[in-house]
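The structure under discussion appears below in the form of structure tokens.
A single protein chain has been removed from this complex, and every other one stays in its place.
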Amino acid sequence: MSQITFENVVKRFGSVVAVDNVTLTIGEGEFVALLGPSGCGKTTTLRLIAGLELADQGRILIGDRDVTYLPPAARDVAMVFQDYALYPHMTILDNIGYPLKVRGVSRAERARRVTEVARELQIANLLERRPSQLSGGQQQRASVARAVVHQAVAFLFDEPLSNLDAQLRLEARAFLKHLQNELGVTTVYVTHDQAEAMALADRIVVMRLGKIMQIGTPLEVYRNPANTFVASFIGSPPMNLLSGTALVGQGQFVMDDETVIDMGEVYRRMSRPPLDGQEITLGIRPEHITIHAEPHPHAIPGQLYVVQPMGGETLVNVRVGSKLVTVRLFQDEPPALPDQVWLKPALDASFVYGADGERLS
Amino acid sequence: MNRYRIRTTTSRALLLVFAFIMSAFFALPLLWLLTAPFSTQANLAVKIPETPSLANFEAVFRNKFAIRALFQNNLIIGGGVMVLVASVATLASYGLSRTRVPGRDVLVYILILFSSVVSGTAAMVPLFLLIFNLGLIDTYLGVILVMTGGLLPSGIFIMRDFVDSIPRSYEEAALVAGASSFRMFRDVAFPLVRPGVMVVAIWAFVNAWGAFLIPSVLLRSPEHMPASIAFYSFYTEAGTPNLTLVSAYAFLYTIPVLLLYLIVNWRFGFRFFGGIKS
Partner (left out) sequence: MERRAIFSAKVGFLFLAPALAFVAVFLLYPFVRVFLLSFTNQTLLGTTAPNPEWVGFDNYRRLFDFDRWMRLGEFGSALKITTQFVIGSALIGQVGLGLLIAWAFYRKKGVLRETVYTLVIMAWIIPETVVAFTWVAFLDRDFGTLNALLDAVGLGQPDWLFKHPLESIILFNSWRGAAFSLLLFSSALETIPPSYIETAEVAGANAWQKFRDIFFPLLRGHILTDLILITLWTFNVFTPFLLTGGGPARRTELVSIYTYRTAFHGQHEFGKGGAIAVVMMLINFALALVYLSLIRRRRVHG
């Protein structure tokens, strides 16, 4: 168990900067998710910790040890791969025991420790089989077992759930979180699925184009997304982002298609309000909008587009000018709505972002 | 709907006719090899012998020269080429695949083209002098080395497909687990590419087994000659072949190749091995 530190780390592939001057500390025993779309540098960051890539600049420390230029074998970390990487020519027993074998642990001791871990992970009955004879979920557990048996200082997970179907994924998610709680090993977890990151991590690192966009607990990044990128990436359905102009004097926001939203006290309460006439983006989560069949004070008109029943909740899409706005209703029964509806945003819960995408508050 | 049915039936019939013609074209020239060895008085006609006999094979086995060519010289040359091509091609394609070599695909493509340019009798002229200067004329080693050099680029080409199909995460998992590069190659990479090694090995063996030009140029003494040349021991002094014995010897000479084909076909499905991305 160790903390992991990145100091100004840069990794380039040709002209592409995959990891762009990243500084980050992952605490001892902490579960950190690296979250972002493909190509954001999250996997490269993980591989830099493992030693599968070497940094071009900066330092990487595991505990107090500078591992920047150490080969993977010397870093004493364990990694679970997206495709599990279980060797088809070895039994599950040999697969799980491979890190021990490489370290010269005797055959009997290996069998003892593998059996112990396998029992905990409920795959003890599969040890004599080959990977191809296991289901996806079982293979996933076996690859986690290979990481656990090793007693490494940190666990690295590279999208370990993305090859499972939806139901198994939820099950495996709970299992992984429980396991990490039990073992308390520092864990870095790469995913592009924001729900997975929210559910699992103590802290989420949101990345984009090699840069860190925001670091925080799941609740922090959800409640206070620092920029439009994080705002659009965290939460499902994503936040509505409306671009337009701030009329600070009138306390209004004019959308690109001239729809006017009355902003009430919002600008006045901000310590760093936008300038009058500045281009801004207004962010409102779908659950912070109410929908009305009749005209309503401070509400904006729109045309009903579709209603999507989701089971426990209902999503309503409304066309406002050229923009589709999503409204989330916590009711299972779809509401009866006319074509012309009125939307009322809860402005207290809205976010204002400047033209550069950074939050103004 | 009816017209569609007629069209599918017609196209099926056409395919049957086509398959029949193709089968005939490719099978007919080989029929002689199935009948002549078993008839006591074979000529060039394909005729099912009335009383099939193995007497020809007995006679062939009495020809010590031809038998040594087949069961000793061919095995030494084929085995040597097989081991060399398979091991060198495996190492090379693995090294190429797992290192950042710029323009690697183009490199292999050019190598194949170059080896196709420097081949055949044209290449034999300088190769003969090279082997002559090395003092390897009339040795198995000379033949094995020249054949290996010629087959290697295609061997790497075939092997590349197998190596590239292995997910890198297997090797990365081994490295993270604490293995060194060479240990990782031994424990993980090599077992995974073994099917490819086998295919390349068999392919190299079959090529060396049937070769005529290289041994006929590089070998001198009768006791070193492989089977492809030992056929001449079944010729009369007037220079005409004893067809019954030639056919029986050809039959024996062909069997290993067919067996290896069956093994490859059964284990891997005989297909085009080698990346064909142009």
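The chains carry the letters A and B, assigned in the order they are written, with residues numbered from 1 in each.
Criterion: a residue touches a chain if its C-beta (ideal position, glycine included) is under 8 Å from a C-beta of that chain, and two chains touch if they have at least 3 such contacts.
Not measured: the values here are computed from a predicted model.
Participant: Among B:Ala59, B:Val83 or B:Leu111, which residue is in contact with the omitted chain in the full complex?
Facilitator: The missing chain is touched by B:Leu111.
Participant: For the chain not shown, which residue from B:Gln41, B:Thr121, B:Ser221 or B:Thr236 touches it across the whole complex?
Facilitator: Only one of B:Gln41, B:Thr121, B:Ser221 or B:Thr236 touches the chain omitted from view, namely B:Thr121.
Participant: Touching the missing chain, which residues of subunit B?
Facilitator: With respect to the unshown chain, the touching residues of subunit B are 11, 15-16, 18-19, 22-23, 25-33, 36, 43-46, 87-89, 91-92, 94-96, 98-101, 111-130, 145-146, 148-150, 152-153, 156, 168, 171-172, 175, 181, 184, 206, 209-213, 217, 227-229, 231, 241, 243, 246-247, 250, 253-254, 257-258, 261, 265, 270-272, 276-278.
The working rule: only the chains that are shown with their structure count from here on.
Participant: What does subunit B use to touch subunit A in their complex?
Facilitator: So the residues of subunit B touching subunit A come out as 167, 169-170, 172-180, 183, 187-188, 191-192.
Participant: Spell out the residues on subunit A that touch subunit B in their complex, using ranges where they run on.
Facilitator: Answer in residue numbers: 50-52, 71-73, 75-79, 81-83, 85, 87-89, 98-99, 102-103, 146, 150, 156.
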